[in-house]
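Structure first, commentary second.
Left out: one protein chain. Kept in place: all the others.
Should a chain be cited, it is by its letter among A and B, assigned in written order, with residues numbered from 1 in that chain.
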């Protein structure tokens, strides 16, 4: 179960720089390619001639050419030509709305008529030169909702990430979860604590003392279909915490775009946006490396959890206060999914 | 779906030189072995004692001996002996007709009573000393009919084999397909073109100028159950093309024996027979290496196509003029399969 009528991150631009990319998104096997500099297109990755994947082909004159027998399709999915053939009667290839924005390629795996690029959330950090971004992508064998649960309940940092961002004070501070429209926000504030290793390094990186008591915060924001942005940071204690001046804190946004591949696997685009020292490429690389290790720890846990849940499909799991973020996010997803299903039924009824 | 009452290439002699070979052919798990020099035998690869594969055993006194507890079977599949046992009442092991011919081991996975070695097509190139042959075998994860399609439509050479035998003139010359009895022939002739790299090398190998306009031909012959022989060659332009004197051309036969393993995998025996410089072992090795690379390109495409077709079983594919060879070959296979099925029904009705 996933929302189909939604924008998902499909890939990063470097993945389609050299040649077309075949990728399954929400169960739809797509080929993603650049017809020309600055454009992106997504089509069904299935040549109507003999079923070869178009992603094994190449781009020529703004068209994708099948690498088996040369059928060429334009960006609308229309068969434009094939050597020695009249292609007028050839079936059209399904097109998926696709757009490049904020440093990512986005696709809409559902009904193309409903796709509006304006619906992609504005990402200030991606366009403002005062911010820097670094990130990566993992393919993980788990239901995308297990990853939402993970990110909306950072209690796990104490256990899964004990050596980097975990600390016992996290679990002592109860999180508060609120739903605002289609957004779920889980917040946790810790006061007058010593910063864990990752944040000590960030303070140093920001030119601040790293061995003094701090206030720490984590504000997780889920928005459909499966994006989680987490404001995280530490400020020297007594300077205003989350609201402290930039000169007294190290803060950033953990960026998580979770794209379902199948019911039990995801393309996980993770990264961090920061608004300090945005031009320090070494710092970006260092943070990226540390974050990559942290998310690899989650990967092992999530895949093990998925195997356990898959082999025990009827067991009910607990829903505690710390699970509120995940629970409320799932509720929104269930509601939106129902609306999607009703729309399909209605259309079916009219035809 | 495959024809069972037919001769298939099971292996090459070197594969059974040292010890028995276990191989599944048309869904039948067989053990192939040499009872003695010059003989081949194929039996069900299942010891009637405890189900161990006989292919893990060894040959002794013209019998195959199970490597688990020593049951020995003769070439008819009769249990001949077992240590400490009377084997008179032991069930017989199914025998599959097998014969060595033309440098290959052939088996008949269907009704043994119908097997006639005389039905194996005569292969002139395999016995005439004026010819040389070199080849190899690939295990490929695709329906054997996708490979027939591939070989009966060489349009794909322009795309899949662009750097060796492909050239744009191929797709400009429409192929002609004819069915003669159970044989399907797809021919394509190109006149006054420059030879592609593979054929330039062949001309040089044959002591001919390699940078002059040529006539090129491809004559693909399908015969049941799944053999495709392709006459290919180039002649200096204006010398008669396909009918040119041997001194004006480089010609050979691409040999393809496609043996189904399962519904979606094959043992693909490929090679090339040539009637120039038959004693030049280096040339044989060079051609074999080049051909091996070319067929590896097909392998990648066919396995990707199979995955796409398997996950979309209800999609209809196009049948263009270039697909005529494959389409007509499948028609013959369907007809023969029907005859096989009716025979089984008839036998069933009588009993």
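Observations
Rule of thumb we're sticking to: a residue touches a chain if its C-beta (ideal position, glycine included) is under 8 Å from a C-beta of that chain, and two chains touch if they have at least 3 such contacts.
What you see is a predicted model; the values in this text were computed from it and never measured.
Here the missing chain is touched by one residue of A:153, A:256 or A:340, and it is A:153.
Only one of the listed residues, B:85, B:128, B:312 or B:345, touches the absent chain: B:85.
Contact with the omitted chain, checked across A:36, A:192, A:308 or A:345, is made by A:308.
Among A:248, A:323 or A:340, the one in contact with the hidden chain is A:323.
Counting over the whole complex, chain A has residues 149, 153, 155-156, 158-160, 171-172, 174, 300-301, 304-305, 307-309, 311-312, 315, 317-318, 320-323 touching the chain that is not drawn.
In the full complex, the hidden chain is touched by chain B at residues 29, 45-46, 48-53, 56-57, 65-70, 82-85, 90.
One rule holds in what follows: only the chains that are shown with their structure count from here on.
To fit its Cα atoms onto chain B, chain A must turn through 120 degrees, a value rounded to the nearest 5.
Mean C-alpha positions place chain A and chain B at a centre distance of 48 Å.
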